[in-house]
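With one protein chain removed, the remaining protein chains of the complex are shown where they sit.
Which chain is which? They are A and B, in the order written, and residues in each are numbered from 1.
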Amino acid sequence: MNSDVILRVGTKLILPFILLFAIYVQFHGEYGPGGGFQAGVIAAAAVILVAITFGHSAAKRIAPRGLVEHMVPLGVLIYAGTGVACFFLGGNYLDYGVLAHDPIHGRHLGIFLVEIGVAVTVSGTMVALFYAFVERGR
Amino acid sequence: MEAIINMALLTLLGVVTLAIVVQRSLLSVVILTSIYSFLMASVMIVLDAVDVAMTEASVGAAVSTVLLLGALYLTKSREETPRRSRALPLLLSLAVGAMLVWGTLVLPPFGTADTPIHQHVAPRYINDVMGEVGIPNIVTAILADYRGFDTLGETTVIFVAGIGVLLLLGGLRRQDPEEGTPEDPS
Partner (left out) sequence: MQAFLAFADHYSYVITILLMVGGLYIVVSRSNMVKKLVGLSIFQTSVYLLYLEPAKIVGGTAPILAPDFTVYSNPLPHVLILTAIVVGVGTLALGLALVVRIHEAYGTIDDDEIKPQDGG
């Protein structure tokens, strides 16, 4: 893809910050605005930006198709698995208090795991949707 | 001050909506939709919904726009001039709008604290969240903990939507060779 030099250099400059921001939003979501949805969509937006600027094959090197398609169900599995783990540790389904010795710590851990599950599914789905639309056009 | 900023942003939002209604070029409609989403995110920040604003800015303005552009690339980007009459839809819309505006007259004024919505569940969340969950962002606490089932269902909806699109657009590699898709645009 032979696009504008400003666009390519700008993308390279801004890309690490987008990914860093996604990680910040993910792990700081309990103390500031943010969480799994936002982080997932921001990370997916970084991949889409690469695909728009450098072409579809460059984006596939970062996020291969198989990986992205496996991320779609994996996140739901992490979420539901957290619930099942609570179940087997003696609590109710999705009652995170039993995950650690202290109920508050257990809730922190549960929210952390659940948010990771949400982020995995959302980012995987967004990139997979983009790939599906792009590849239909070839 | 907050109310004035809110009114200004809402006015811009209304103008953009009218522009979307009259615009015929679908590419312009998609760009206007992106602008609409950014304005909506600004309104949400004024309304103190920072988590929602962040989601709207990333989902509405970024991903939706990219998906709409992708769909336009695969189809046509020009809207035909309508053949059917526009009088009946206009009349219907105006009637619905008039009834809804009449209904809002009894709603409480903007930004007051003693309305029913602030009396019932919210104070419990705000007062007890530190003792029960121990994280200061109440929205995250409700989303992932108090209403965890809700979010599980919602993640499942995203999963199902993703699978649906992958199936519809032939994204899955395992395809039936006999069952040819109707490819030719006759």
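Keep this in mind: a contact is a pair of C-beta atoms (placed from the backbone, for glycine too) under 8 Å apart; a residue touches a chain by one contact, two chains touch by 3 or more.
Everything quoted here is computed from the prediction, not taken from an experiment.
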TODO: For the chain that got dropped from the picture, name the residues of chain B it touches.
DONE: 2-3, 6-7, 10-11, 13-14, 17-18, 20-21, 26, 29-30, 33, 36-37, 40, 43-44, 47-52, 55-56, 59-60, 63-64, 67-68, 70-72, 74-76, 79-80, 82-84, 86, 89-90, 92-94, 96-97, 100-101, 104-105, 107-113, 115, 117-118, 121-122, 125-126, 129-130, 136-139, 142-143, 147, 150-151, 154, 157-158, 160-162, 164-165, 168-169, 181-183, 185-186
Task: Contact set of chain A toward the excluded chain (per top definition) - done: 31-33, 37, 122, 125-126, 129, 132-133, 136
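The rule is short, and it goes like this: only the chains that are shown with their structure count from here on.
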Task: Averaged-CA centre spacing for the pair chain B and chain A, given as whole angstrom - done: 20
Task: Residues on chain B engaged by chain A in the complex (per definition of touch) - done: 50-51, 53-55, 58-59, 62-63, 66-67, 70-71, 73-74, 132-137, 139-141, 143-145, 148-149, 151-152, 155-156, 158-159, 161-163, 165-166, 169-172
- [ ] Please name which positions on chain A make contact with chain B in the complex.
- [x] 25, 29-38, 41-42, 44-45, 48, 52, 69, 72-73, 75-76, 79-80, 83, 94, 96, 104, 107-108, 110-111, 114-115, 117-118, 121-122, 124-126, 128-137
